[in-house]
Structures are given as structure tokens and as C-alpha cells.
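One structure, as C-alpha cells, below. Some questions next.
What you see is the complex with one protein chain gone and the rest in place.
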Amino acid sequence: MLQPDRYFDPDPQARAIALDLYAGIKDLPLVCPHGHVDPALFADPDYRFGNPTDLILRPDHYLLRMLYSQGIPYERLLGAGDPREPWRIFASHFHLFLATPSGMWLVHSLETVFGVTEKLGAGTADAIYDHIEAQLALPTHSPRALFERFNVAVLSTTDAATDTLAQHRAIHASGWNGRIIPTFRPDGVVNLQAANWRGNIENLSKVSRIDVGDFASFIRALEQRRADFKSLGATATDSGVFSPAAEPLSLQETESIFSRALKGNIAADDASRFTRHMLFELARMSADDGLVMQLHPGSLRGYNSEIISKFGPDRGFDIPVATEFTRSLHPLLERFGNHPNFSLILFTLDETTYSRELAPLAGAYPSVKLGPPWWFYDSWNGIRRFFDQVMETAGVFNTAGFNDDTRAFTSIPARHDLWRRASTNWLAGLVARHMIDQSDAEMLAREMAVGLAQRAYRL
Amino acid sequence: MLQPDRYFDPDPQARAIALDLYAGIKDLPLVCPHGHVDPALFADPDYRFGNPTDLILRPDHYLLRMLYSQGIPYERLLGAGDPREPWRIFASHFHLFLATPSGMWLVHSLETVFGVTEKLGAGTADAIYDHIEAQLALPTHSPRALFERFNVAVLSTTDAATDTLAQHRAIHASGWNGRIIPTFRPDGVVNLQAANWRGNIENLSKVSRIDVGDFASFIRALEQRRADFKSLGATATDSGVFSPAAEPLSLQETESIFSRALKGNIAADDASRFTRHMLFELARMSADDGLVMQLHPGSLRGYNSEIISKFGPDRGFDIPVATEFTRSLHPLLERFGNHPNFSLILFTLDETTYSRELAPLAGAYPSVKLGPPWWFYDSWNGIRRFFDQVMETAGVFNTAGFNDDTRAFTSIPARHDLWRRASTNWLAGLVARHMIDQSDAEMLAREMAVGLAQRAYRL
Partner (left out) sequence: MLQPDRYFDPDPQARAIALDLYAGIKDLPLVCPHGHVDPALFADPDYRFGNPTDLILRPDHYLLRMLYSQGIPYERLLGAGDPREPWRIFASHFHLFLATPSGMWLVHSLETVFGVTEKLGAGTADAIYDHIEAQLALPTHSPRALFERFNVAVLSTTDAATDTLAQHRAIHASGWNGRIIPTFRPDGVVNLQAANWRGNIENLSKVSRIDVGDFASFIRALEQRRADFKSLGATATDSGVFSPAAEPLSLQETESIFSRALKGNIAADDASRFTRHMLFELARMSADDGLVMQLHPGSLRGYNSEIISKFGPDRGFDIPVATEFTRSLHPLLERFGNHPNFSLILFTLDETTYSRELAPLAGAYPSVKLGPPWWFYDSWNGIRRFFDQVMETAGVFNTAGFNDDTRAFTSIPARHDLWRRASTNWLAGLVARHMIDQSDAEMLAREMAVGLAQRAYRL
């Protein structure tokens, strides 16, 4: 059973303050400005999730990689056959997730979404499986019904630049009033080494109805697609790059690299130079059209080629590297950093940059905000370290509130709950230390739950 | 109203110990061995601070950059016109400073220096402005009167190598017995890319009465100036370099670079090579004349060229970068690290170096001490992280106590108060955990408040 005062620091005085602050914000709507939920879930009013294994276990690379790390072959988790088998393996290894955010989210989701209060384990695996599966068949557990029950104010998906946005159009056309908006993600056409780049460019031509035959038409097609995304409610873009380095090339250089790429024979550093240029170009577009620019750099993706070739990407083998922002972003910020229409939200997998680079940048540039802790760091201690290392320098108002950043729709309330508890716990510590007063803490708690995200993403 | 137990951890037992330790040291004199207060404040007994905007807001780049980061143009903060206007903007945005050290220092200064106990905000801006302005006109609020009220034992300023030290001489000549001493800062002549380097060299010639025409005379002039500084009480030097790398060049190379620099045509890496050599040379001078050497590396200064060209330096756009000490300092420490007369105090903007590089160096070399958390890190959590990451390896006695490092004279007591609370809070945690006993904690509290700084700076 979930305890009402769970997660809060144990000191009775601080805990009482935290409980009080949390009570004031726990029922605020969920603002979800960045994530990976499939819009198809909401296009069809009668959509139903499948079984617990396909809903909870298989799409979650946090869970899969932990099981693999303890010697369970991916074949046993992902193979054909009764989906109940992988669930049993998962349940009997649930101790692996003790003290991890995955474990905490799961316990929360099971209880609040499905009413499961027993501990997951070998002995309860089947009963819990049956219970969840039965619920998933009910209209009360359709995506739209859960969206409403979860009190989601807005949910942003992440969509390739080449996406037709058909699902988004279908949601609009259906008359349902859930607010679901796309986010423009151009990685597949901006990164010359993306899988099937040439095919992506063809798709871009098709969906934009602009024949992308050179760099100039490429840029026009991107701009046209951004306008499409905006027309369906988008307020932001997202770039998942290896390095945040941005540096403009001459028009001639970009044309020549792009032309080599179309011919399929790029030179050694063409891809990284082109990406650096495109970050600059995307910033220019954001200053023009007002879409907020998000950067998610710093992961060496596809690290374990054997696992990826057998089981595909997103299997837990994207490993972070040290990341540099100060010098890397300098050309971009020199050009657009003071622009009144430009807004850049930065994320990192290198926590050393919180206090050293990101907080000083966000604490000075009107265009720069810090996204919440990302990926592994969206955890109780990860969030605590973020507050500890960022807030004194950047100030609360230069952060961008919370992102759940998940493809696991049923885990969204759990993630917001953890964030809201972490933020009110942090504020309670400040009140207990007389660093801020109760009324300021109440205001900040609302901002951290809802207001900062709404404003940072222009929602 | 400031609470007597503010900042301390909320556990009642630990808090009681902290309060007790704090009571034992809170009234000790303030030792201020590194800072940027203008000595002119003390040269004239009748000096008066102007209005609150010019005293508190405008010289403080922490405050200005935070307002700018939230979209308030520098023009509105720094422009001509009624200084009450920027104050109103500041007051109505005081929520931006919640949970920041700037906010905490300000609340403390307003209450203890000016008797202001209302919260700063749009509604109180004018009344507080008037109240402070009236007090600033009184003899009780002259710099000298505040110096005495603050119980400052010694205040060290930071002065260019080319400074005539006229203000320091005037203080001495005035017969006032406040101890104010200069610190030798040679950046403007040692960094070949410093603004107006050639002019600085001419000034060095003038003030030293040594014609600086080659490297040998340059060194003689520096040595002569160090002797001048010592004669006015200086015990330390300070170098604000980009990198802490030190590496000697041959005499021939230094002569040839210096000669190129005088002619205004330095080669690509001349400046960085010269700075590396000069760090080595300055260490040699310190071993000779006993002035303690301070290093403040790791900031990419002048990051936002538009703001700097319009409003000058120190507007919040000095952004840290990753810094390396182990290899960088090796040549210098190989030569001077075991020298009985050499002392080097290291500061960092890269907190990852605390536990990895700086604490191991300070915990082994008799010549190396660690300065307190610098710049953004001179905050409640920044200090806590420093204690956490440094003390177990370096030991308390290899740290250099506290520096307020400020140009804001009226904030000095607030900064020492925060440090003294942070250090007694840390010691109380150790006592509550039975890691040290009460009598050791009392001794360490006095050391951290006064003793360590006095000895590290040879005061």
C-alpha cells in the first residue's frame, strides 16, 4: 500500500510541511510538454491496451536492460509464445528494482491505475497478470478514459519531421477534446548518418510536397513542416544529438555536403559538421517561428551492437558520455541568445554540467531554460541533485518544470507524483530552514508542478 | 525577520548542537583575506554610499543577470534617470531570488545593516528605498563606521599590478586603524590579450620607475611592485587565469614572445604559452618573497559579446568550463611544491575537481591549500558540497577558511554569517553522528571561522 507520506524526508517537522505543500498541488492537472506516447492510442476511441507484458514490460528499456544485466536472455523476454512467461520472469525478479525509479513508478501505477496492492513477486505474478488483463479490456481503461482520469491538461508527443501527423489529425477530427499536440523532431533528416537518411529525405519531399533536391529546398521543406506541426498545436521542437556543438557553415559548404549526402558519399567529418550547422539553422528557425527548441545531447547510442542487431534499438545500451556546453553553444548563443523570440531548453546526461555550465547559462540568458533531470536522472535522488546543484545559481524561474518523457502512458501519473513529492520535499526543507517562507513555498510548488512548464513551452 | 536557527538542518538534536557551536563563534571578528571592495571607501572618512540602487543593485552582477535572464533589458536597470525605477523593478521581481544566495544575503543585509524587516516586493519597494537612502546619509553608515560595526579584523582588496596604491597609502596616512591591505593581481600585464596590455605595460614602467623594455626588466618591475604591495601590508597575490596550466619556457622564448608582444604582433599560441610561463614565474617569486599565491581559473569570460559591448564586463556572462589541475599544475608543483616558503591557494569553478584532484593535492603538499567555494558556489548547498567532497580527503587543516570575495561591502557580514552557519551545521552533523566530539567541534568551528584563513594568508 502506498503510504501518504512516502518519499518525504523523515524529520517530522519538515515532513509535515512537505505534506501540506503537496496537498496543495497534488490534484493540479498534469502538464506533459515532452514525451513519447504514441498518438495512435487516442485516435481510436475504442483503442485497448493488450496484455500486461506488452503494456508494461516490453516497451520499457529500463526494465528489460535490468533483467538482461542479471543474465536473463532477451530471447526469453521478447520471444514469441505466451506473454505470461516474460511477466513471470519479471515478477520473480522484482527485487532487482528495489530502490530504483522503475520500481517506484511500477508500484504506483499498479496501485493507482489497476488497484493492485500486493507486492509483485513469483507468488503473485499470475493473479496480478489476470487482474490487469481483465481491467485493460474495460472501457474504464481505454487510453482516452485514462487520459481523463489522469487529469492530463496537455500531452505532447514526439514526431519525426517526416511524419504525416495523420494520428494527430484523426484526434482533432474525432471531436474529442483531449489536448494532444505534436513535437517536431528532425533527427532523421538532419543527421546524415541516421538509418535510412536517403529514404527519410524522400519522405520529407513527399509529405512536404517540396522536392528536396538541394540544401535550399531542404530548408524550405523543414520550414513548411514546422508550420504543419504548428497548425496542429505544436509549440516545440526536439533534437537528440550526440554533441550540443553548433557552428554555422557557409552556404556553399552546406550545399556541397548536402549534395554529397544525396549521392551517398559523404566525407569523414561531413555528418558532424552538418549537424553542427543544422543546430544553428534550427535555432534560426525557432527565432523565426517561435517553436521552443529542445536539445537532448550526450548519449552514445547503439553501444551493444550484438543486442541491437538481434533485438533492435532502445534495449538499454545507450551510454552517456561527458558533455560540454559552454564552448559548444557559444556560436549559437552569440547569434540568438538575446533574441526575444528564441527559447532553448537544455537537457543533459552529464550531471557535472548542472552547476558548472547549465545553471550559469540559464541564469543569464533570457532564451535559455533548463529542462528537468532526464533519463536515468528522473529519479528521487536525481531530482534532488538537480535542485541542489541548479537552483541556487539559475533560480527556480529559469527551469522548465517537469517532463515525464515516457512512452509508457500508464506511468505518467507516477512520474508526476514523484516529481511533485520531490519538489515539495525540497521546498519543505527550505521552509524548515527558514530560507523561504510558507507562502513563497506554496507559490513555488504550483510553479514547479504546472506554471514553469506551461510558460517554458508556451502552452 | 531573521530566525535565530535559520539554515540549520531541522533535526532537533543536530540543530541544538549547531546553535550551540554557532553561538561560540558568531561574534568572532571577520577575517576577509580575498575580496574586491574599493579601498577608496575607506580613504575618505566622510565617504557616503549613494542610493540603494547604486549601492546594492547595480554593482551586483548576480542580481543584474538574474533580472536580465527573465527578460528585463539592461537598459532599464543601468540607464540614466531616477535610480528608484530599477529598484522598483528589482523589488517586484524579488521572487526570482528565492532560494538563492543573493536572496539570502540581501535579506540579511537589509535587516542587520539597515533594520529592514519587511519583505522586499512591489508594495514595499519605495518605503524600503527611502529608509535605506536616509540611513546611508548618516555617519553611522559611512564605510569606516560599518567596518567597525561589522568587526572586520582585516580586509584585503584586489589591486592591479599597475595600481599606484594611492588609496591604500591614504588610508595609512589618515591614521585610522582599520586594517585594509592590498593584494597583487598581475592579470593585466601577464595576459598578453588583456584589454590595453600595451598601456598596462607603460603604466607598469611608470609606477615601478623601471623601464619595461624586455622580459628581464618586466620581471624586475613585477618584483619591485610586489615589494611595494608588501610594504603596504599585502600578504598575497591573485591570478585569474583561464587555465591553471603552468609550464616554464626558456629565457630565449620568453624574451622573444615578450618582444613580439611589445611590437603588437604575437603568434597564435604566444598568449597561452606566456601565461603558462608566468604562472611558473609567479610561483618562483612567491617562493622568494613569501606572498601567498592564489589561483582562480576556469571561467570563459565575456561570453555574451553583445551585452558586454553595450554594458561592459561583469554582467553575468562569465561561464565556467571543465578545468584540469592534476596535469596542469605538475611542472609547478615539481619545482616549488615542497618549498618551505611557497604557498598556493587553489579555487575552482569545476566542482568535480574537489574530490578528484584538489583534495588529494591539498592533502599531500605542504604548499597547497584549498580556497573556499568560489563565485556561484559560495552558497548554502555549494558550501555543503565542498565540505562533503573535500574534508574527508584533504582534512580541515588543509583548507583556507572563508573568503567573502565580494565588491559589495554591506553584504560581507551576511556572507560570513552564512559560512559560519554552514560550517557549524556541518560540524553539528558530525557530532550528532559521534564522528567527532563536542570539544573538537568547538575547536574546528573557531578554525573555520578565523584561524584557517589567518594562517593560510599569513595574516
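We call the chains A and B, going by the order they appear; numbering starts again at 1 in every chain.
Just so we're on the same page, contacts are C-beta pairs under 8 Å (C-beta built on N, C-alpha and C of every residue); 3 or more make two chains touch, one makes a residue touch a chain.
Everything quoted here is computed from the prediction, not taken from an experiment.
Within the whole complex, the absent chain has one touching residue among B:Leu57, B:Ala236, B:Ile307 or B:Ala362, and that is B:Ala362.
The missing chain, though absent from the display, is touched by one residue of B:Trp176, B:Phe242 or B:Phe397; that residue is B:Phe397.
Residues 2-3, 5-11, 65-66, 68-71, 95-101, 104, 300, 303-307, 316-322, 349-352, 376-377, 379-382, 385 are the ones on chain A that touch the missing chain. Where chain B meets the omitted chain, the residues involved are 11, 13-14, 322, 324, 326-327, 330, 333-334, 337-338, 340, 352, 355-357, 359-366, 368, 388-389, 391-393, 395-398, 429-430, 432-436, 440, 443-444.
Throughout what follows, only the chains that are shown with their structure count from here on.
Its C-alpha atoms superposed on chain B, chain A is turned by 120 degrees; the angle is given in steps of 5. The mean-CA centres of chain A and chain B are about 40 angstrom from one another, to the nearest whole unit.
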